[in-house]
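With one protein chain removed, the remaining protein chains of the complex are shown where they sit.
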Amino acid sequence: MERLKLSLRYLRRNTSLAIGLGILVFLVLFTIIGYMVIDPLIDPYPLAGPASTAPTLNYCPRTDPECEKTEPKAYIFGTDAQGRDLLGVAVAGTWMTVQIGLMAGIIGLGFGAFLGFTSAFYGGWYDMIVRWAVDVMLTVPGLLLLVVIASSLGNQTITVTGMGLIIASIAWRGPARVIRSQVLSMRERPYVMMARLNGMGGMSIIFREMMPNLLPYLGAGLVDAVTAAIFASMGLAALGLGPLREPTLGVTIYWVINQSAFLRGLWWWGAVPIVIVALVFVMLFQISIGLDEVANPRVRRSQ
Amino acid sequence: MSNEAVLKIHDLDVQYYTDAGVVYANNKINLELRPGERLGLVGESGSGKSTLALAILGMIKPPGGIAGGEILLDGRDITKLTEEEMRQVRGREISMIPQGAMNSLNPVMRIQDQIIDSMVDHELGLDKVTMERMAGDALEAVDLNRNVGRMYPHELSGGMKQRACIAIAIAMKPKVIIADEPTSALDVVTQRQVMQTIRHIQSEMGAAVILIGHDMGLMAQFVDRLAVMYAGQMAEIAPKEQAFRSPMHPYTDMLIESLPRLATKGEFHGIPGITPLLRDLPPGCVFNPRCPKAFAPCLKTTPKFLEHRPNQWVACHLYENESETARS
Partner (left out) sequence: MRYSWSFVIKRFGLMLLIIWSGATLNFFIPKLTPRNPLREKLLQEASRGGYIPPGFEEMVQAYEAKFGLDRSVWQQYLSYVQDMLRGDLGFSISNYPKTVWELILEGLPWTIGLLITTTLAAFLIGSLLGALMAWPKASKLFRYVLPTLLIFGAVPAYVIALTLIYFIAFRLHLLPIGGGHSIGVLPSWNMTFILDILQHALLPALALVLAGSGGWAIGMRGMMVTIQGEDYMTFAEAKGLKNWRLFYRYGVRNALLPQVTGLALALSFIVSGSVLVELVMGYPGIGTLLARSINQLDYFMIYGIVFVIITGIAITMFIMDMIYPLLDPRISYESK
């Protein structure tokens, strides 16, 4: 209880973290409540409702004059040109996009941290190869690598899980470099040398001495990796290489572009994914700044 | 050498407002500096000497500020000046020689540009050629070759950098130079060179120097008068000989005692106890917890800073009562 109170008081000072977590809570609630309201197998997909309907609380097709008295249907986010209920898209799509981000982010961070750790710790040939690989991979734009990979898969339709794995295949680049440089600088620190002198074995040093000091970087790294993964998934989707059958936020924006939604006046179709995407990125951004302040209080004090 | 003080500090109070409370960095500081004079300012870390330097330069930043008193430069109270007016004073009438020359020079500018930009900003109305010549003169005055001006800081050695900083400080012939531990970061040999340079310049220009430090040995060789600060307050100001031979304030006495002497080898005398936190000062005389001569009044009232002997000022209850036996 005490800890909770202290944390809340800290949040009051660290506005960025507070905002970020606030948005996170909002999105989580939105998704949970949303899933209770929609039918996830029908609503986010084509033909769930009438096409191109603006957001309305009581939709009734003109062919059914009785409807208005008894059962008008509400499409509070409207529907798109193919009949998808945009509320369903918002709820299901957000979760799918986050899934992709988490999957790619966690795998990327895990693998990248492992590479960075081991290469910095053990050095030698292994380190040289890893360093070369990471440097080259980082110079080449991730989006392009993904384009090459995804388009090479040919005409198969990609699933949500598939997207996650594809992006994971390059998500390890950033964390590998960051963790590697951190471990390199830590390796020479006195407390590690003391541990070595005391006869602690390699693995033991890694886990007992270095890990705790790496946690802030791993935390920030996870937020960054997830942000980058969502960015990448949306970029791929916009190019047409996303899971086209699923209503992820990126794919929805793809359809918005592809079907000239704005030019047809279907502003709500674009507004829904854009607003949610903006929220997601702002949330990740604020959390990242917030974590940065936790690790580096000097920035805060200067205001 | 006129006797009218070029710098008069009267009851100066400098305070910092922190989350943990008010820090009384400078308390009722009184000081006079005559033209051409060399004054040493000593005290332990945390005694407030650097704060005093910053206050004279008008560079105390929030959350701190000057809470009272005045600083008169040639009769003008510089604490009341606007930011722009104070900026004009800095560098031209009062200048500073910094402590860590390693980092005090802008890494991406040539040395002479760092001398000249100050001249430009003080709107002396000089043309480029004249300013370059003056910069070269300043460099020569500190025993550096004129063409050092075209170099970048990373091309200079530590001693050269410090001398470059001195050149910058004297280029416009200020009246007061504040040297904040100018030789702390240097080796002994370079220390001597730099101090000689400062002395040479200062006597040529007739500027007054406040030398801040805690190396009493260095003070003994360089200064005319010695000012001793403790816990944000001025303890004693006396001419050099009197300060060393017959110090009045017990703190000064212990400081000088603690200097190792060739004659009495073996034992080191320190000063027992630690400096109080500037936001948590003891009542009465600020030195009383560590003072071997403390007696009743010391715990209750702060002694006033008075000229108890000709030319020797001290804040100590020992001298306040005429009926007390005078110390010989």
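Brief remarks follow.
By written order: A and B. Residues from 1 in each chain.
Just so it is clear, contacts are C-beta pairs under 8 Å (C-beta built on N, C-alpha and C of every residue); 3 or more make two chains touch, one makes a residue touch a chain.
These numbers come from a predicted model, not from an experiment.
Of the listed residues A:L145, A:M200 or A:L218, the one in contact with the hidden chain in the full complex is A:L145. Residue-wise, the contact with the chain that is not shown comes from A:L239, picked out of A:L102, A:L239 or A:V294.
Contact with the omitted chain, checked across A:I106, A:M186 or A:I257, is made by A:I257. As for the chain not pictured, it touches chain B at residues 57, 59, 87-92, 95-96, 98-100, 102-109, 117-118, 121-122, 152, 154, 165, 168. For chain A, the residues touching the absent chain in the complete assembly are 136, 138-145, 147-149, 151-155, 231, 234-235, 238-241, 253, 256-257, 262-263, 267, 270, 274, 277-278, 281-282, 284-285, 289, 298-299, 302-303.
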